[in-house]
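Up next, chain A:
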Amino acid sequence: MPALPLDEAGKYVAGAYVVFVALILIYVAILGAKIARIAREIDEMASEK
Partner candidate 1 sequence: MTYARGLKPLSIATVVATVVGFALVFFYAPVDADQGFVQKIFYVHVPMAIVALCGFVAGGIMAIKHLRSRDPSWDMRSYVAIHMSIILGLGVLITGAIWAKASWGHWWVWDEPVLVSFLVVFLLYCVYYPLRFSIEDPERQARASSVFAIAAGAFVPINFAAVRLAESFTHPRVLSQTGGDLPGEMRLTFLVCLAAMSLLFVTLWKLELTSKHAAMSLKRLRTRLAAAPS
Partner candidate 2 sequence: MIRSASAILRKDLRLEARTKESVPAMLLFSVTAFVLFHFGLDRDSLDGELASGVLWVTLLLASVIGVTRLFAAEREQGGIDGLLLSPADRTGLFLAKAAALFVYLALVELVALPAFTLLLLGPGLQPELLLILLLANLGLASVGALVSALASEGRARELVVPLMLLPLLTPLLIAAAGATEPLFSGDGGPEDLGRWLGLLSLYDLVFVLLSVAVFDYLLDD
């Protein structure tokens, strides 16, 4: 296989790294949403009393 020229290869490499970063960010966002729900529920319980 001949090596792809840099401008062509750059897109694929960037794509792969973007996938990795996006995956982590999505995961952190979901985790953040879960923690926000826990915080909200604790809040509700604290004000119920």
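For anyone wondering why these and not others, all candidates are chains of the complex that A comes from, given by their letters.
Quick note on the criterion: a contact is a pair of C-beta atoms (placed from the backbone, for glycine too) under 8 Å apart; a residue touches a chain by one contact, two chains touch by 3 or more; residues count from 1.
Just so it is clear, the model here is predicted, and its values are computed rather than measured.
For chain A, the touching candidate in this complex, among 1 or 2, is 1. Per the touch definition, chain A reaches candidate 1 in the complex via residues 1, 3-6, 9-10, 12-13, 15-17, 19-20, 23-24, 27, 31, 34-35, 38, 41-42, 45.
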